[in-house]
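I am attaching a structure below and will ask some questions about it afterwards.
Shown here: the complex without one of its protein chains, the others still in place.
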Amino acid sequence: MMHIIKKNKFLLLLGIVALLLPLFVHSKFHLNTLILLLLFATIAGAWNILGGYGGQLSLGHTIFFGLGAYTSSLLYLNYGTSPWIGLIAAAAISIAAGIFIGWPTFRLKGPYFTLATIAFAEVIRLLCLYWRDLTKGSMGINIRFEPGLSNLIFREYSSYYYFALVLFLISLAIVYWVDRTRVGYYLKAIREDEDSAETLGINVTKYKMIAMVISAGLTGVAGVLYAQFMLFFEPESVFNLNFSIEIALIAIVGGMGTVYGPLLGAAIIVPLNEILRSSFPALSGMNYFIYGIVLVLIVSFMPNGLMPVLKRIPKKFKSRKKVQVSGSRKKTAS
Amino acid sequence: MKKFLMFLMAAMLIVLTACGGKEAGGGDSDTLEIGALFPLSGDLALLGEESFRGAELAVEEINKNGGIDGKKVKLVKGDATDADAAQAEANRLVNQENIKAIVGSFSSSISFAASEVAERNSVLYWELGAVSDSITDRKYKYVLRTNPPASYFSKVHVDFINDVVAEKLGKNVKDIKVAITHEDSSYGTTIAEEAKKLAEKEGINVVSVQGYSAGTNDLSSVVLNLKKAAPDVLIAVSYMNDAILLTRQSAELGFKVPVFLGSGGGHTMADFQEAVGDKADGIFDVDFPQYSINREFTPGMDEFLKMYKDKYSKDPRSGHSLSNYMGMKVVLDVLAEVGEVDPDKLKDAALKYKAEAGKTSTGWGVEFNPENGQNTKSEPYVHQWINGELITVWPKKVSLEEPQISNK
Amino acid sequence: MTLLQTLISGLLLGGIYSLISMGLNLILGVVRIINFAHGELLMIAMYISFLFYSTMGLDPYVSAILVIACLFLLGIITQRFLIQPILDTPASTKIFATLGLSIALQNLALMTLSADHFSVRTSYQSDVINIGELAISIPRLIAFIVAISVAVLLYLFLKKTMTGKAIRAVAMQRQAAYLMGVNVKKIYLLAFGIGSALVGLAGAMLMPIYSVYPTLGTTFVLIAFVVVVLGGMGSMFGAFFGGLIIGLVEALSGVLLDTGLKEAVYFAIFILVLLFRPSGIFSLGKGAEEVGLK
């Protein structure tokens, strides 16, 4: 039991710091980056349950993200239902979609599963563009900026930050629960060797489905946060292969099949994106050229992500790190 | 494990401080900073960059003539490849670089997303090129637009059919069959839908409307449907890739239409003419002003062309640079009046700013509708490819040649 | 009548899709890697073909040999330096490595060659053979014929020559081939090289039909996957017939259904085939489940 208490003491510390951050960080641009960071960490965490733990590499998670955003926004715009209810509806629709897609594709293995998820995402994107009277097609969805708790629109960025933080902590708790219980162990077994897992009494399809349901539901809910934060989105921004790829990348760079991997991945990729986007104004294309090269290097030299690498840092080096940490924290309190 | 998480915490904080470092960037006294948000990479890079060049030239021009009250004007660039990037970049410009006015954006979804952020932070968003009506329909307090929206395009489509096509084809307007094809992004869809609405209101028979995915690499089915519909007029709203494809495959499959009304996204560029050669001849292009135009009506266009050639050692790829240039000059005129980059003062000064048609480099007048910030005096013209050159043919006041329609 | 013309246009489009996918079929079949940069290989091939055209005035069909050689080299370099080091890593690494390459190549092209659309103007480009009402465009017909001949040549090469047999052996069972003395590393280099060379040929054939621009690859890469998996991974004629099917499906659904849905239709068909015959229509009927590329 000692181990668990010692760990939570530290998590508490991490939580407190996360809670106080908005007081330190005033500029909206930083808050915007932090909100996106938490959003992507949440979704990458959700993806990690299916992809990292279960080994089912889906590149179709944009389906649930888009369905979540569209469900809550269309309910809000057409019937005035508050996005708080939209959160539940979004989770329900995404879970249903998860089951609908998972059921047939779980029989497939490896890249066949991945290609099937890409195909599903493309079909849904094209349908969303096609059914203009339902989804307003490529005109996109615009939610009027009427701040208010009931319509989940806030004037202050810090409120969105806390909303994103709560969502992230929920997803972290779920991943923590998965990692600690039968579900996590079974998923890892399925990832390592499906046949051998089945003969040990694991209903492979059922546990893949459990991972899909959790993963889809969380991603759908995160879609609602995205819609309420951006207040404008179109099929191209929410049903997009690059989005599915980015969240998978964040989980992979961070460390697949680990609890904190996605958070670490997001803490690197999201700011990197922001910085790269505004650098090299002179030479258009250079920023994403570097992004591509960095992608190749990270994935080739750290196939299991950063987490295992950091764990292997020798104790001596880490203790020196501690001294530096206290020093750097004072600096940010400007 | 525990020690590691301390390390993670440190990593996150350090990254944040790195972003914070640039805080001091904005607000030096001797420069007037204006944000510039365009798609400079990705699928829209071609016309995104072309549009940005227009704004850049206008700023260089005014800085050469001593800037504004001695202060240099500086364009702070942002590369917004899509709506998400636009939101993030707008946020960076507003909150990080303390920008108080932003010009942009060529693409409607970028303009929409970025102006959303600008409005929330009461920062002026001055659109110079994106056409979707919804940008100004929102009636936001801090959104202005100098270029014509999609509904003005469809007005030109319909007026051109009424005034020119009906007479040239010797048909009553009611009997003219119109088909519409458009790529399915916000650009194509808005113009196509506006054209359909207005045409039906005017009693023009719209026989088919076909949308297709912008990234498609085959339009044979679109062309074959058109052959079946056999329209007199085809309104085609496309980007470059599908514009070339449509023209080439129409020729291959023997689809001919007396009046082919192309659009700014694809049919105006030299690349299009180079790709399809003489098949371009006869194609109309409803778009921002081009360069073979009645120069009396567009003073300042020659200087612009010279500046463009000197800086980029090539002729402009399309009219987008010119319209962004003209729009930027209006912004700079208003800024000169106000003297500082203050959103509210700039907005009021802009609403008072008036210019006659025929007195600007695009020939557009300038008068902003106080309700939605749309320049009501701007209008697209009709140009036509004649012997490999894009010449303005309608309306009369700007045309150099008569529209050539043969009833073959 | 339009139906007959749709079939012809569909077949000709299918010829283009098979031409593009045959290279991927070899790479996916042998090296077992989802190469997201396949579209960029095509883009580079077309840029090289255009450079020969604009600098030396060489017609794309004439410079095809040179483009093939360049791409063969590029394929070997990619395999040797990017793919080889990560051969034994999980599938996710391979996907993201090729993805990083794809993003880098697109933006390298944007930086060096700008975002302009370059196209070739040749005499035969818009010639059409007319049989009564039907029209068959020359460049598309040539692409179709080249696709057939490449399929046959590839078939003969893989079936008859020793190297071909070695490549097929590696495709079926890498370890077994390795034990039998096949230099698997060399075969991978060759497979990736030939695969890229085929893309070079496709690039040369496509130059008169399409204009080239930095993000051209993105419009073709997903189709290439659909064609290869639909046709049956690794089977020589699979990619060829897979391409024809997708071309026909796209043309027919555009005319009969709606032009906005034609891509959605062939993705839907792709999903159905994946579910009921994951090893593809024409593959040798290998056990569906274990044709995984772990």
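Going by the order they are written in, the chains are A, B and C; count residues from 1 in each one.
The working rule: a residue touches a chain if its C-beta (ideal position, glycine included) is under 8 Å from a C-beta of that chain, and two chains touch if they have at least 3 such contacts.
Following the convention adopted for this analysis, contacts and distances are computed from a predicted model.
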Quiz item: Which name from "ABC transporter ATP-binding protein", "Monovalent cation/H+ antiporter subunit G", "Pimeloyl-CoA dehydrogenase large subunit" or "1,2-phenylacetyl-CoA epoxidase subunit PaaA" does UniProt give the chain that's left off?
Solution: "ABC transporter ATP-binding protein"
Practice problem: Can you pull out the displayed chains that the omitted chain is in contact with? | Solution: A
Quiz prompt | Contact partner of the left-out chain, one of A:L21, A:V204, A:V224 or A:L295 | solution = A:V204
Self-check item: Full-complex contact with the absent chain, from A:W103, A:F145, A:Y162 or A:Y185
Solution: A:Y185
Quiz item: What residues on chain A make contact with the chain left out of this view?
Solution: 180-182, 185-186, 188-189, 191-193, 195-204, 257
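Note that only the chains that are shown with their structure count from here on.
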Quiz item: What graph shape do the protein chains here make by touch: line, ring, star, complete or other?
Solution: complete
Self-check item: Inter-centroid spacing, chain C versus chain B (mean Cα positions, whole Å)
Solution: 36
Quiz item: Touching two or more other chains, which residues of chain B qualify?
Solution: 41-42, 45, 49, 184, 211, 213
Quiz prompt | For chain A, residues contacting two or more additional chains | solution = 126, 129-130, 284-285, 287-288
Quiz item: Tell me, which parts of chain B touch chain C in their complex?
Solution: 41-43, 45-46, 49, 181, 184, 210-213, 215-222, 224-225, 227-228, 240-241, 244-245, 248, 251-254, 269, 271-272, 274-275, 277, 279, 317
Quiz prompt | Touch list for chain A against partner chain C, complex | solution = 51, 57, 59, 104-105, 107-112, 114-116, 118-120, 122-123, 126-127, 129-130, 245, 248-249, 252, 256, 283-289, 291-297, 299-300, 303
Self-check item: Contact set on chain A toward chain B in their complex
Solution: 6-7, 10, 14, 17, 25, 27-30, 32-34, 36, 126, 129-130, 132, 137-140, 142, 145, 230-234, 236-237, 260, 263-264, 267-268, 271, 273-275, 277-278, 281, 284-285, 287-288, 310-311, 313, 315, 318-319, 321-322, 324-325, 328-329, 331-332, 334
